[in-house]
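Let me begin by presenting the structure, written as structure tokens, before commenting on it.
Complex shown without one protein chain; remaining protein chains in place.
Here is subunit A:
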Amino acid sequence: MLAGIETEGTPRERCIYFDKFVKDLWDPLFRERAGLEGSLALVALGGYGEGYLCAGSDVDLLFLHAGLAEKDLALFLQRLIYPLWDYGFEVTYRIFTPKEALDFALQDPTFLTALLSARLIYGSRDLFEELTRGFQRLISGRTKEIYLRLKNMREQRLARVGEEIYFLEPHLKDGPGGLRDYQFLLWAGRIVFGLESPEDLVRVGFLTPEEAARLREAVNFLHQVRDTLHHFCQRKVDRLYMEYQPEIARRLGYGADRSGTENFISDLFRTFAVIRETVEDLMDFIEDLYFPQGVHRIPFKLAVSGPAFLREIFQIQAREGRPLSRDLRKYLRGRVFREEELQELSRIFPHLLTERHSLTMLRTLRTTGVLFHLLPEFRKIQGKVQYDLYHLYALDEHLFLTVEALHRLREERPELWREVRDPRVLYFAALVHDIAKGEPQHARAGAEKVKTLTGRFGFSPEETEEIVFLVREHLLLFDTALRRDLAEEKVAEEVALRVGTVRRLAALYLLTLADARATGPRALTSWKAELLEELYHKVRKVLEARPGAAVDLAAKRERLLAEVSRKLAESIPLPQLEIYDLPVLKRICALVQTFQEETPDFLVEEIPFREGRAVFVVSGDRPGLLADLCGSFLAAGFRIRRVRAFTWPQGLAVDEFLVEPLSPEAELRKWSSLFRKVLRGEEDLEGLISRRTGALLSLEPRIQREPHSEVRVDQESSDFYTLLEIYTPEKPSLLYRIANVITKSGFMIGKALVSEKEDLAVQIFYLQTREGEKLPAEEAERLQQKIQNQLKEVAS
């Protein structure tokens, strides 16, 4: 029969079986030892005393006796306990006379609460009644003290478990709204009002019959879940870990698929909420009696004044964090709201989110149901479960916690917060960022949804645009930091284009951090945080280099997209996008496309500018390419007045040279065939140039100015390149020589910008090592020295 107890029936049925089993064990003993019936009783305590025996739970027993000899006691004890142990029950027992039991109860609050559920199983009723009468005397006159002790125990328990209702791996027994909370309700009712059962709570008018039914249903459900869990695990486990949830859901008759599990968990959350609300209502009820001046609750009387009353209540709560009084909560739960009342609240709601206690406010809005009038979208996501490795909370709670995380970031990251112009926008975006979770591309879908609801909350079209942006892009930084190569300048530039301004970047970064923190501790390891931080700084630098321009550039590229493929348009380096107008960009893209399709050695196109003839060259990038280009122009008799050379992500060099002929024989066609030979290694450019030096020298300005040159190394302006800046009087051969020095030193030229400023040539080279890093300080210094020597040589 015991096997049956272990595996079958409800906790209630199991309890009845168990009672019978115990009686059957003891019956023969009482017959053997006639005369002891009046001096021994077996009492069930705790959960078993309440009439529930869950599979795998402790069996809590009290052997109550009237001062029996030890050998008699031992006999009864062994006869009962040994078989129970043999069957694998966890038995806790104490042996007391009624007086000893009462004395001990005064010392040990846990035992005191266990006595609250004492139930006679077998033996002397007189003895049991002696205990219960004594217990009544014990608690009467001490009710306030005992209540506070119980409350204290509850608070300690909740702090220990440390979770909110919407935690995805809830503790069925110790968590908020768990079985211990229900026990607390019964105990408190018994001690303070002498109520014996939950039904009595209805009799005295504390609960309506509907509320009592709801509570009963909740408790039964919870018992059922816990019992199923114990069966499934074959041991006492009260935390409902995520990996158990699908199986428990299935066993309880939910669907075997994901939505079955999600429905199960949502029901469980509602169950916890019912129990906790009832407990907290009772606590308010009791505390209003005991400590009328004690807690500073937001009183019910607020509820009588005009359409502003909702606004007033939640304004106080968001600012001060005070709880609502029980009556006020009940009133709000049952009320139908007028449109103008909700409007008053809506208009100030975004501002209330920025107040210190907005988390308390949001949770109250949820438990009272006001939230669902204010933001009906939340009805769908209440208690919604997100099954992944990271999320620890149901969706609505996750959104609340994101708002809360912003409060903390406000203090921890003042340098980011300074950039936030309107905190209302950021807080509101935080509250709704996952509003379309579960739909494909939820960030995008959420952004669409958000457009329809910001008006209600008094946001202007510009503010709405900011919120929509934040919601749409809330995964951008995280995804980029983890999935893209942060050593690529293009990656930072792309993010910069999508974000547009430093202010937006800071707001988006704050939202990203808040979102990650509200997800759970695993979502934002220091490892991930470091990658995020690196991305943030790199993008920030890109944006700071062109204040305000990134927004326009994004728009420009958008227009370009109408004409060229997305892949090409997105390959254009940011500075090129900046420099050229749309028709030129279009021609560049066409040139690149032809190059990719036909794969020649190189492609050339001449585009006339106001400033002169610009030759665009597209070629596969390789070390020394710029030197070869400059050298071949020089050898073909061209002076280079301007260079704008860039590397595209496909490994292409896309360079512009503004040239003018130094001699009448200079022809682009001739240059082209020379350059082809150079590319193919059929021409020794260095030899050719040194042979022609004499002729070239004669073409240089006759009157030499005082040579004033400057070579600077800049490691700060870019996160990706070391900048080498050279200011020097213009000389045709100079560019070639400098590019040559750089190549021979083994560095790569990622970009080059050469222009004339009055009579000075300004040359800026963006350099990397072959391995794609910035130059180490000492190597940059050595290069600087070499270039200075080269300049002296040219000047002499």
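Methods note: contacts are C-beta pairs under 8 Å (C-beta built on N, C-alpha and C of every residue); 3 or more make two chains touch, one makes a residue touch a chain; residues count from 1.
Just so we're on the same page, contacts and distances are computed from a predicted model.
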Inquiry  = Not counting the visible chains, the remaining one has a UniProt entry; which protein name from "P-II family nitrogen regulator", "Cytochrome c oxidase subunit 1", "Probable succinyl-CoA:3-ketoacid coenzyme A transferase subunit B" or "Peptide/nickel transport system permease protein" does it give?
reply    = "P-II family nitrogen regulator"
Key: Given A:E70, A:E243, A:E462 or A:D485, the one touching the chain that is not displayed   = A:D485
Note = Of A:E530, A:E606, A:D684 or A:E781, the residue touching the omitted chain is A:E530
Note = Among listed residues A:E210, A:E339, A:D581 or A:E771, the absent chain is touched only by A:E771
Options A:E243, A:E339, A:E665 or A:E716, residue touching the unrepresented chain = A:E716
Inquiry  = Tell me which stretches of subunit A touch the chain missing from the display.
reply    = 482-487, 525, 527-528, 530-531, 534, 537, 715-716, 719, 769, 771-774
